[in-house]
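Yeah, one chain of the complex is gone here, protein chain that is, but the others are all in their spots.
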Amino acid sequence: MFSFANDYSEGACPKVLRALVETNDIQAAGYGVDEYCEAAADLIKRAIGHDDVDVHFITGGTPCNVVAVSALRAHEAVICVESGHINVHETGAVEATGHKIIAVKGKNGKITADEIRTVMSEHTDEHKVKPKMVFVSDATELGTIYSKKELAQISQVCKEYGLYLYLDGARLGNALVATGNDLSFKDICDLTDIFYIGGTKNGAWIGEAMVVKNDELKPEFRYLIKQHCAMLAKGRLIGVQFLAMFEDKTYLDNARNADIMAQALKYIFAQFSIPMYIDSPTNQIFPILENRILEKIKRNYIVTEWGPYDKDHTIVRFVCSWATRKENIQDFYNDLVAYVNEN
Amino acid sequence: MFSFANDYSEGACPKVLRALVETNDIQAAGYGVDEYCEAAADLIKRAIGHDDVDVHFITGGTPCNVVAVSALRAHEAVICVESGHINVHETGAVEATGHKIIAVKGKNGKITADEIRTVMSEHTDEHKVKPKMVFVSDATELGTIYSKKELAQISQVCKEYGLYLYLDGARLGNALVATGNDLSFKDICDLTDIFYIGGTKNGAWIGEAMVVKNDELKPEFRYLIKQHCAMLAKGRLIGVQFLAMFEDKTYLDNARNADIMAQALKYIFAQFSIPMYIDSPTNQIFPILENRILEKIKRNYIVTEWGPYDKDHTIVRFVCSWATRKENIQDFYNDLVAYVNEN
Amino acid sequence: MFSFANDYSEGACPKVLRALVETNDIQAAGYGVDEYCEAAADLIKRAIGHDDVDVHFITGGTPCNVVAVSALRAHEAVICVESGHINVHETGAVEATGHKIIAVKGKNGKITADEIRTVMSEHTDEHKVKPKMVFVSDATELGTIYSKKELAQISQVCKEYGLYLYLDGARLGNALVATGNDLSFKDICDLTDIFYIGGTKNGAWIGEAMVVKNDELKPEFRYLIKQHCAMLAKGRLIGVQFLAMFEDKTYLDNARNADIMAQALKYIFAQFSIPMYIDSPTNQIFPILENRILEKIKRNYIVTEWGPYDKDHTIVRFVCSWATRKENIQDFYNDLVAYVNEN
Partner (left out) sequence: MFSFANDYSEGACPKVLRALVETNDIQAAGYGVDEYCEAAADLIKRAIGHDDVDVHFITGGTPCNVVAVSALRAHEAVICVESGHINVHETGAVEATGHKIIAVKGKNGKITADEIRTVMSEHTDEHKVKPKMVFVSDATELGTIYSKKELAQISQVCKEYGLYLYLDGARLGNALVATGNDLSFKDICDLTDIFYIGGTKNGAWIGEAMVVKNDELKPEFRYLIKQHCAMLAKGRLIGVQFLAMFEDKTYLDNARNADIMAQALKYIFAQFSIPMYIDSPTNQIFPILENRILEKIKRNYIVTEWGPYDKDHTIVRFVCSWATRKENIQDFYNDLVAYVNEN
């Protein structure tokens, strides 16, 4: 069985693994205040072209989201699209911190500046929550990406209304190297108040790098990390990994491999006239498969059934990662030919 | 100025006020374990035809909702319609207890059994919250009411999936006496696991009567009331009021007056061919008013602007209560004639 | 049976009841933004000699405490004495908002400036909570009162460390009129950041008046009230009551009656050489009673057993209120004579 189920099926990418092994026996301070974390933070600041930010290393994506939201006051709420990770796939972790999520429809997994305006026009007194943060993810949960113009419009409306713009970058690398993307690391930092650069889904063993730009959000941020189970005792391990990925091009190279492999899959499906549920340029694609084909695929491949399309078809998610090889794609192509041609 | 803004603009109805005055100097135990509360609970049990329930007196509607939801486990969630009070008008009080609200579209302010099924089909593993309670209100926030068939279907699907059915009865009296209603107090208790009978909006000074039927929800319920700021030190005062309203027909009479007066208003609007945003048989009605007429009304009346309808019209909420008199309606009719005929 | 169990056994004091009846039929805006609340707030501002404060009317004592603490950031904590109401008698309501209480020993129910200093010296990094608020009550849960010097020292240490000083004034009246008290309403406001003036235990039906002085705590405070079940739909009712109690001397007169009656009880116990567990100058006293005497008392009086003293004695709490009459004390004296003389 080969798994296209997600981008965290393997361990660490070779460079990261090597760094972990090499530094394994060296003593370092606990909880992310060691020299590796410091050096990694410096590299990240350079990559994003901002020196006046705080960089924190956090155990995972849900912890990042929870910590970011926990910076709000008790009555403040987060706006996000219905398909947003915090709204769907985190078992109510954000609400467990006491904060409401205001979900809007969005388009192709993306929120629009107009939707934010509408929410603000509807939340004007103390009988409703006060929206204070906008959550976006790039790439989105549907593999789509924000254009610079879209993100700038969102950023603008956030400034108007005093909203923090928070970007979940679990797959930020995949967005930045995608065909058609016009955003850079620096743009992301310019346009948001706080965001994270995902490690787990892009070649790290574990860990994400949270970047806090807005000065209001900086004070005592480490208290929030500790309180919400997001701080690692052996914090140095996340530092070591980001150091390995940012001291050269590894971080973006990992993401590029993932995107290219997924787009190759997309090309294969197109050859069989298999349509896509949504047009994603990143490492997640969503073909609409005939159920009889899907059944055959599942003999040899692990994939995610995203939901029913109609009675004969299913929306399926295929994900590629830094670890996906050309051979995996070639094998899949050969298998698909066989599946389609079987009686 | 006369206010049609809500049904809690006055103090208590005469019978309740009299009871409060008469018992004022008598000593009673604190926190709702006194003889008045006990006697009122007995009357309520008789009214609903269930003896095997626990009745608790609680300070208000939001406290009732918060306490009910706080009985859930940490990862459990509540399903309700988008327009549900807990989802909109309680400043995130439910989420502040850590629980997610899963909002569905609904129809005319009411949730359908099918919507509940859909939610259940989409929440099947530990990466999403576990839906465990369904919130309905009767009358709804839009003044509409559930039919016995509708509520029975919802009750049925809740049983199938192990969901608690909770009914917010802030305006339960208004629902039960509405034209077209086929539900009784007993039906409400038969079909739900927990519900409350509203006092604040039906002639009481403050207070609601929570009825807990499901045995799973009964143990240590008073701990939840105390913890969530929902227990009154002078708890006897709520007991005294419900005693006064349930020892004769006062409770339903109050509600009936409110409904009749609101329906009279509806009739008046119909005479001027002013359409309704929604067809409500209870004490809240929602005419779609020309803005120029609305401006004139606002000279002498306090009403609630529910939202814009189009550029020339506004949806307006008029609410009647136990305190609304025929003269108020007659005056409004005369004024409306004048407003329409001006210029 | 006569009850010395607490100071909320009766309804409202005559003046408050009269005001409630007289204003009952007048329409007013909901949620505490009506003219009665406004007028009452003005009187309170005058009484405390501060015009630059926000006054909010809240349903009860626990709601006040919860709302005050909910103004803190997620990782911030409250310091209080072990016997503090929030630490013992509120079913974890403060922790239910997510905040830790750091309890210190205290002396006679009062916290000392030195204890606060010690806590601050022990909480210096992100692996512990950050203390941000100090909770005091005056009168305390043991009936004792703070001297001006004591409260000024606490206020000073709070300023040094950037701590908010919050005073629970459930029995503030009883403190201010007590023999030996040297604090005024104005001192209380001068020395704290936020405090409340208790109504429930001093002649009101329900309700407390929260005074927010520190500008950091003012913004969007009503959101916190609403979210934590502390806002009354018919908010005018609390306004009406405080108006009645503060437009003349009623508030302090109620408290004075309570203190005088309790001190008369203390004098009676002294005549029988019955010692006190603690020397309280307010309306709660704590005699150490022989169990055989206690049993006799309980035939005709409801009192609170505070805890065992030794195998033959029990610490008992007697509370007087605005409603306690000289005749009640005289009756108790006569009964006690009889109990003691029974062989």
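Every chain is named by a letter (A, B and C) in the order it is written, and numbering of its residues begins at 1.
Everything that follows uses one rule, which is that a residue touches a chain if its C-beta (ideal position, glycine included) is under 8 Å from a C-beta of that chain, and two chains touch if they have at least 3 such contacts.
This structure is a prediction, so every number in the text was calculated from the model and none was measured.
*Asks:* For the chain left off this view, which of A:Phe185, A:Trp205, A:Phe246 or A:Phe318 is in contact with it?
*Replies:* The one listed residue touching the chain not shown is A:Trp205.
*Asks:* Could you list which residues of chain C touch the chain missing from the display?
*Replies:* Spelled out for chain C, the touching residues are 74-75, 77, 88-92, 95-101, 103, 126-129.
*Asks:* Even though one chain is hidden, which residues of chain B still touch it in the full complex?
*Replies:* For chain B, the residues touching the absent chain are 31, 70-71, 73-75, 97-98, 126-127, 129-130, 220, 222-227.
*Asks:* Which chain A residues would touch the chain omitted from the figure, given the whole complex?
*Replies:* Per the touch rule, chain A residues meeting the hidden chain are 2-3, 5-6, 8-12, 17, 20-21, 23-30, 59-63, 66, 90-93, 96-97, 200-201, 205-206, 223, 226-234, 237, 302, 323.
Basically, only the chains that are shown with their structure count from here on.
*Asks:* What whole-Å value do you get for the distance between chain A and chain B if each is reduced to the mean of its CA atoms?
*Replies:* For chain A versus chain B, the centre distance works out to 42 Å.
*Asks:* Hey, how far is the Cα centre of chain B from the one of chain C, in Å?
*Replies:* 33
*Asks:* Let me have the rounded angstrom distance from the C-alpha centre of chain A over to the C-alpha centre of chain C, please.
*Replies:* 51
*Asks:* Chain C: which residues touch two or more other chains?
*Replies:* 97, 223, 226-227 - these are the residues of chain C that touch more than one other chain.
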